[in-house]
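Structure first, then comments.
With one protein chain withheld, the remaining protein chains of the complex are depicted in position.
Note that the chains are named A, B and C in the order they appear, and that numbering of residues resets to 1 at the start of each chain.
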Amino acid sequence: VPGTPTLPLLDRARALGAELAASAAERDRRGGVPLEERQLLRQSGLLSISIERELGGEGASIRDILESVRIIARADASLAHVYAYHHLLLVTVGLFGTREQYVRWARPTLAQRWLWGNALNPRDRRTVGTLHGDAYVVEGEKSFATGARDADVLVVSFLEASTETLRVAVVSTDTPGINARGDWDAFGQRQTDSGTVEFRRVRVLRRDVLVEPGPLGSVRASLRPLLAQLSLTAIYVGLAEGALVSSRDAARERGPADDLGLALAGELQADLDSAGALFDRAATALDRAFSRADALEPHERGEVALVAAAAKSVATRRGLDVATRAIELAGARAVGRSRALDRFWRDLRVHTLHDPLAYKHRDLGRWLLEGVIPTPSFYS
Amino acid sequence: VPGTPTLPLLDRARALGAELAASAAERDRRGGVPLEERQLLRQSGLLSISIERELGGEGASIRDILESVRIIARADASLAHVYAYHHLLLVTVGLFGTREQYVRWARPTLAQRWLWGNALNPRDRRTVGTLHGDAYVVEGEKSFATGARDADVLVVSFLEASTETLRVAVVSTDTPGINARGDWDAFGQRQTDSGTVEFRRVRVLRRDVLVEPGPLGSVRASLRPLLAQLSLTAIYVGLAEGALVSSRDAARERGPADDLGLALAGELQADLDSAGALFDRAATALDRAFSRADALEPHERGEVALVAAAAKSVATRRGLDVATRAIELAGARAVGRSRALDRFWRDLRVHTLHDPLAYKHRDLGRWLLEGVIPTPSFYS
Amino acid sequence: VPGTPTLPLLDRARALGAELAASAAERDRRGGVPLEERQLLRQSGLLSISIERELGGEGASIRDILESVRIIARADASLAHVYAYHHLLLVTVGLFGTREQYVRWARPTLAQRWLWGNALNPRDRRTVGTLHGDAYVVEGEKSFATGARDADVLVVSFLEASTETLRVAVVSTDTPGINARGDWDAFGQRQTDSGTVEFRRVRVLRRDVLVEPGPLGSVRASLRPLLAQLSLTAIYVGLAEGALVSSRDAARERGPADDLGLALAGELQADLDSAGALFDRAATALDRAFSRADALEPHERGEVALVAAAAKSVATRRGLDVATRAIELAGARAVGRSRALDRFWRDLRVHTLHDPLAYKHRDLGRWLLEGVIPTPSFYS
Partner (left out) sequence: VPGTPTLPLLDRARALGAELAASAAERDRRGGVPLEERQLLRQSGLLSISIERELGGEGASIRDILESVRIIARADASLAHVYAYHHLLLVTVGLFGTREQYVRWARPTLAQRWLWGNALNPRDRRTVGTLHGDAYVVEGEKSFATGARDADVLVVSFLEASTETLRVAVVSTDTPGINARGDWDAFGQRQTDSGTVEFRRVRVLRRDVLVEPGPLGSVRASLRPLLAQLSLTAIYVGLAEGALVSSRDAARERGPADDLGLALAGELQADLDSAGALFDRAATALDRAFSRADALEPHERGEVALVAAAAKSVATRRGLDVATRAIELAGARAVGRSRALDRFWRDLRVHTLHDPLAYKHRDLGRWLLEGVIPTPSFYS
């Protein structure tokens, strides 16, 4: 049983970040699955903060969960991604499934410090499930399955064979037939383990399929993609902050900056602050929407979707710019691979290619020009 | 005696904005001093909102005052400037002077709906005062004296002849020897009346000179420049919002946008949101600092200065960009002078030339690179 | 008969520019049709430079014509537009019509210093012509008819009533039934007189309709839109150069710049140089294509279209940025309307709204991604 946490949540996130930072550059070179660091994640107690107090968790707010993601991303955006998706997937059970399902999976997550991995990729339609009695037999593969190799539980999506209906279910990684290929070798986010997972005649119990209300099955359930969007945004903001702070540290070794150096530093700081402030606003809005629970109205949900889209856009664009130019503060002598000042740009660049900004801008543009709020989907 | 306001403050600001908007484009062409609209300002009751309740005012928060500036600036940034400076100058008496001085000037401001004008320009060192008995005889001129021509009261700065000390004082515009030249004819902010004021042997009573604690004479007093900075920032944000909304209205007349139009609209909206969110954060921080009153610590003041600097930088840069590109949504048929879609850019461009961003960036850069908070001055 | 020009063409353009510059800011305020300055244009002898030597003209290269447009635009972009379109329209007769038609119209243009105006707007489909014997009776209106009010000759487009075929023809402004409304009152390019022209039962002689090879009727004929594109680009580049030089002049009055001012000036100069260099490359390419005459291959024409599209994109985007930021060099005291540092941005903003960059980018993108050269149209 996990001990009572003695430090406030965000302080624990900071402590974990500090620990991860020490080896982040080296692990970035290595890639692969950082088993030891994922173990640190489990030991931190941070994996159960979203679970409500009455079940023994900490009942952390969505706001604080997102903030902890941002803090960890400053040090190590790969781990931050795994960490953010763990929370997202556990929350997904609460949003797409019944109370009974949520409780059944939350309890052992807490007790055994489970780490959840992602095999929910609705755009990848290669996985199909056929109902046989009380279970689906699931067959196929899923790409971009972040964190799957060392996960204890997976949330998986598949198409019901007969109806092509999208099903989302929970499955233990012990279940025979699940194989994570370990084929992730990107130039950024190198330790997210976002490769392909294969399902060979995997039995997924019917009682673990989330059908009440089901995927995006209610206004509340459709907060799930917004939590996904803001989890990514938290990582982008954290990455940009990490980039600026790392370059600042290198700049300080170099000696005092001239007026042009100060001006550059100030401009980047201001841009970063604007991304941070908009992210904070979006996270607060989502938090409020979560606490509205089943009373949440579509237009309220839509307003959160809009500010989340704006926050993602700004974090992406300002982030890439900060991650590029901050290095100018550090100068030509700070380019060694051991310092890895490039990793922030690489992580941001890889991560922001998914679900391009064009779609966010279209949603925002439709609202501005036509007064239409975004239709809930897995990406908006 | 002003009647009890029946509508919440921000609603009244919106109503005033709507009234001003109708003639803003036409008055922009005309320039000069908008006497009628300044009268609307007086009648709105908004000029006394900052005065505390026990003196009969509304005790509005700094946050709400700034928000009302932003709302008015969406419609008419010239009037918003006059309005913002009115509040700034009245608050200045409370910050630089004694309680007795503040009360003495606040009461008739409330009772007679006075509008305050600016002759406090510490960089313009051409105005000098010589003490004769209980009054200074003030001689010289001040440029950029916003709103002076139709003001009831001026806050004026001058150098004490013998010591070159900067003095700040309140003076009624009835006082003989004050002459506003009406020489403001800029390409933007055309109705701010920011021309030159001449002082010819003007008697300024010693009891109206603000020496306890005096200009920037305490940590609390040094909040004054931060209120000035955020008053400008509120105008910039409002201008950018006005630009986007005006172009959106023109775009709607034109018909549905294609994907590229939607993408542009969305990108501009996101950028604007980031400027707005950072402004909100800065305004909230300043509000908190004001409520700390004499307990305010220098480092707390410094943190507000930093977020205010960042907010100004972002509002300026994003604002100019939005004011330029939003017009692309409106298209080639929306370029008529009567619609005046260019006025937002012109207002922003003129207004943001004062106190260049380079100084804000240097302050932010020093903090980032050297950990130093800004030294209070009239501009930071 | 015009005397032999004594100065090289570009020197004469510079001299004309200097003359126009003196009153440009004042005339920008006034708007309307600058009859006196259009007279200067006629007197400059520059209106006949494109006419070949054997007809008595100067046989100026396309390269030099475009360069003269750019030079004039530095001083006065409205006149530059009228001037550029004069050349474009005269050249159009040579491209869309027969040798005989060209000679018939070029001779009096030379002898009587005619100025040509535009009523060729293929997107505006409201003008229709019906053939009666040897003439079309043309009825309808055309918007954006640059320079029409004081023009001697118009090039007009209309739809043939029976077939909806696009016809392009030359018509003297003496012809009864032509009425320029003078309804142009934009916030920029204020003296281009780009209002609406009405045609009320206007007789257009069949022999003045350009049908051999007709509009875009051959590879060579389809150089016409490229000359139009680069005429606009020449104006944009000239405007940006004018903006930088005007702000520089104001900056010099202000005294020496600090390091940040120098850095800004340098960055803007570099951006402007890049727009200028790409424009030069495009103008040279178009010049070469013109000299290939009927031997010109579609792929050669396509390559010019691509570099012209790129040049327009860069001139637009860098130009708007330079026209916005250059004013920072001049500072807060240079915002007077008499100096009109804003007019470059206003002119650029109005002018670049026609034929949005999105279409240029799509052409360039298709070439990059699909290897396809642009299909000739009136805009590419």
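Observations, loosely collected:
Keep this in mind: contacts are C-beta pairs under 8 Å (C-beta built on N, C-alpha and C of every residue); 3 or more make two chains touch, one makes a residue touch a chain.
These figures come from a predicted structure and were not determined experimentally.
From the options C:Ala13, C:Ala240 or C:Ala310, the residue with contact to the chain not on display is C:Ala310. From the set A:Trp116, A:Phe199 or A:Trp345, the residue in touch with the chain omitted from the display is A:Trp345, counting the whole complex.
Among A:Ala18, A:Ala111, A:Val335 or A:Val372, only A:Val335 touches the chain left out of the display. The chain not shown here touches chain B at positions 258-260, 263.
In the full complex, chain C touches the omitted chain through residues 244, 248, 251-252, 256-257, 259, 261-267, 269-271, 273-275, 277-278, 280-281, 307, 309-311, 313-314, 318, 329, 357-358, 360-370.
Interface residues of chain A facing the missing partner chain: 31, 144, 185-188, 260, 320, 324, 327-328, 330-332, 335-338, 340-342, 345-346, 349-350, 353-354, 356, 358.
The rule we apply is simple: only the chains that are shown with their structure count from here on.
Think of the whole protein's Cα atoms as having one middle point; the chain whose own Cα middle lies nearest to it is B. Because chain A and chain B share one sequence, their contact can be compared position by position; here over half of the interface residue numbers appear on both sides. With centres taken as mean Cα positions, chain C sits 53 Å from chain A.
Centre-to-centre, using mean CA coordinates, chain B is 43 Å away from chain C.
Residues of chain C in contact with at least two other chains: 260.
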